[in-house]
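As structure tokens, the structure follows; a few thoughts come after it.
All protein chains but one are shown at their positions in the complex.
For chain A:
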Amino acid sequence: MSNSFANLATLELVSIQYEITRSLNANADLRSLCRRYMETCIRRLSVKAAYLYIPTQMAGDLFTNTEVSHHDWGRVSMPSVTVCYPDQISAINHIFNQVLSQPATEQIETQLIEHSGTFYQLFSLSNQAIYILERNDSPLPLQVINAITPAVKDLFYACRASLQHSQVVNEVEKRKQAEQQLTYIAFHDELTGLPNRTRLINVLNQQIELCAQYDNSGALMFIDLDNFRDINDSLGHQVGDELLCQVAQRLQQICIKQEILGRFSGNAFVIVCPNQLMQQQYIDELLLHVHQCFDENYKIGNRSIDVNASIGLTYFTANSCDAYTVYMQGDLAMSKAKASTGTNSVFYQQDMEKQTRRRYLLDADMRTALAQNDFFMVAQPQVNQHGDIIGAELLIRWQHAELGFISPDEFIGIAEKSGFIIPLGEWIFEQACLCITRLQHTPLKQHIKVAINVSAKQFYQAEFIERISGLISKHKIKVSDIELELTESAMLEDIQLAVTKITALKQIGFELSIDDFGTGYSSLSYLKHLPVDKIKIDKSFVSLIDKREDSRAIVEATMLIARTFKLGLIAEGVETAAEVATLSNMGCNEFQGYYFHKPMALNDFISLLTA
């Protein structure tokens, strides 16, 4: 204890310098490195405590909350700052403030400060780091300070290098996280967190490849929520989104094996069942569980929402073309399930694809057919109780160049769906105008009216009235010669707009009739608001009316309505004398049907009129 500092041997100074510098070589994190360095100083230099200050801006997450001190500097110390006694803290803060107020330098500055009998040896580097050694009784000898100054410099540089390295690592880590996030977003649905379409396509392609490996097949369930748009429209998108999340959760709970559940599109979910799970019993059970997901109403806020889903199922094998084809098959089967009334789930069958292909073909060919005049009109006469022709309904026909005769039931539906019904409807209207023009130039025994069908899409088209008015003007015919037939269901789509439009058409002079009357299930209430002229009793009520009491009852009710509202009445689809007799006895005096005339070419119709 009585060692004198006066003659510290060179070897001892070298030893001190080496040992302190050596403590920086440990392969440890910065905090451990600082701790080891300070431990070495305490042991080797016989000091009481060591403090290392670094600006927090440089230090990253080196410091804990308790170590961040004033002036945006943090401090690590040995012993820990939390166990330094109050006088010690107060003294070191005082010393630190004193150093901080001094001008910055580019070199390490050493300074000895005595405070209340304690000696503080300072090493500072241009406001980048400050190292303080606290010692009782006597200061460190100058030779020792000179010897350890390079070691302290090494400490500062080690800290700076380590912190810069940490910042680079953090930056790389952040970028990595951002990339992972981007990848996640690219392959997951933002709303539900489920795999999105892109991910599902990838997964399914992988599964198809695995099918070849295991010589097995997998399955895909395409689950589409029914009437989801109504929920969005009536309850808002927030409710719709919440519902999708809840559906996703329920479906996720049943995917307990290795199934992959994803959100394919707006309200369509998909479950990909890997090939190794494939057994019919498994598929049956999974399908049952999917159905059970919709057994109970969904609770959103204080609402209880009944949701159903249509499910299409398909299998995939190594021979499946690709994921897109398999999804299309599932979608087709789902569409079939949606259209069918008896079931909510349908397995894909090959003919569905054929039907679809035919639909696409017809849809495409319709456009060229119109240009090439492959469409033509036929007329089915309408007669009175004496069999005299009083009018005709013009009906469109399509003789396909390759496929032959195409039923209007088939192509009208496709045209409705694709929107082609609008140009096609205009063409029909124009054909009616041409027909009337011919009739006007034909000497007839009596005045003949021509009726044409107007589709809902055409009817609700904003410029519908202007367009048909233009055609009337173009062909210079009387408006009253044309009767527009609108189906009951078309009128019911938007009853207010229908009333407005029919009123406008009536003002121009058109006559209007309700086609397929009785099939819309709400016949009575709206009729009084619709300024129509005639009701056409649907052929489903006419057929076998002589034998079917229920049909008679409906027709009697329809007649009563017609009488009440002073509407004309015509029965369509009349095929037998008994039907005519029954309808006549009931008071119906106008007919259309095979019993009187089949649809015929316009020339034949005109010949018939002139015969």
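Of note:
FYI, contacts are C-beta pairs under 8 Å (C-beta built on N, C-alpha and C of every residue); 3 or more make two chains touch, one makes a residue touch a chain; residues count from 1.
Note that contacts and distances are computed from a predicted model.
Its UniProt record calls the unshown chain "FIST C-terminal domain-containing protein", which is the correct pick from "Fe-S cluster assembly ATPase SufC", "FIST C-terminal domain-containing protein", "NitT/TauT family transport system ATP-binding protein" or "ABC transporter permease".
Contact with the chain not shown here comes from a single listed residue; of A:M78, A:I92, A:C293 or A:I514, that residue is A:M78. From the set A:N136, A:Q164, A:Q177 or A:N202, the residue in touch with the chain omitted from the display is A:N136, counting the whole complex. Of the listed residues A:L33, A:V47, A:I92 or A:L602, the one in contact with the hidden chain in the full complex is A:V47. By the touch definition given at the top, chain A reaches the unshown chain through residues 1, 3, 5, 9, 11-12, 14-16, 18-19, 22, 32, 35, 39-40, 42-49, 78-80, 82-85, 88, 135-138, 140-141, 144.
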